[in-house]
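With one protein chain removed, the remaining protein chains of the complex are shown where they sit.
The block that comes next holds subunit A.
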Amino acid sequence: MLPLSLLRTAQNHPMLVELKNGETYNGHLVSCDNWMNINLREVICTSRDGDKFWRMPECYIRGSTIKYLRIPDEVIDMVKEEAVVKNRGRDMKGGRGGQNQRNRPAARGNFGGRTGKPGQGGRNPPFQKQKPK
């Protein structure tokens, strides 16, 4: 059960989001992405002290500012059905990741070759070690 899988499954469900600044947002989840950025609709915002309230038709919240999200219990049962599909997707991703990684060392090698001095075993000693002379 991945946190973001649960969140994706919770789309169109009501939820409570608390931000790091203490404000809470009650609304229906419209969409989310891999950074946990979310769109809510029909939102009620509650101030940190719980003494002020605002209604907003929709809002976008940056994922990195979220403390936690409370999601209806029934959503967890819906994730399991999707879990199989998600795993398949993950396997494919793994395969592609391998391909990417095969490409990367070449680029790194070129970069290293440009900066690395010959006869130093490929790795530059830390700068400070060169200094005391």
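In this text, a residue touches a chain if its C-beta (ideal position, glycine included) is under 8 Å from a C-beta of that chain, and two chains touch if they have at least 3 such contacts; residues count from 1.
Here is the rule we use: contacts and distances are computed from a predicted model.
Peer 1: Missing chain, UniProt name, options "ER membrane protein complex subunit 2", "histone deacetylase", "U6 snRNA-associated Sm-like protein LSm7" or "Transmembrane protein 9": which is it?
Peer 2: "U6 snRNA-associated Sm-like protein LSm7"
Peer 1: Check each of A:10, A:32 or A:71 against the chain that is not shown and name the one that touches it.
Peer 2: If we include the chain that is not displayed, A:32 is the one touching it.
Peer 1: On subunit A, where is the contact patch with the chain that was removed from view?
Peer 2: Residues of subunit A in contact with the hidden chain: 19, 21-23, 31-34, 37-39, 43-44, 46-49, 52-62, 65, 96, 99-100.
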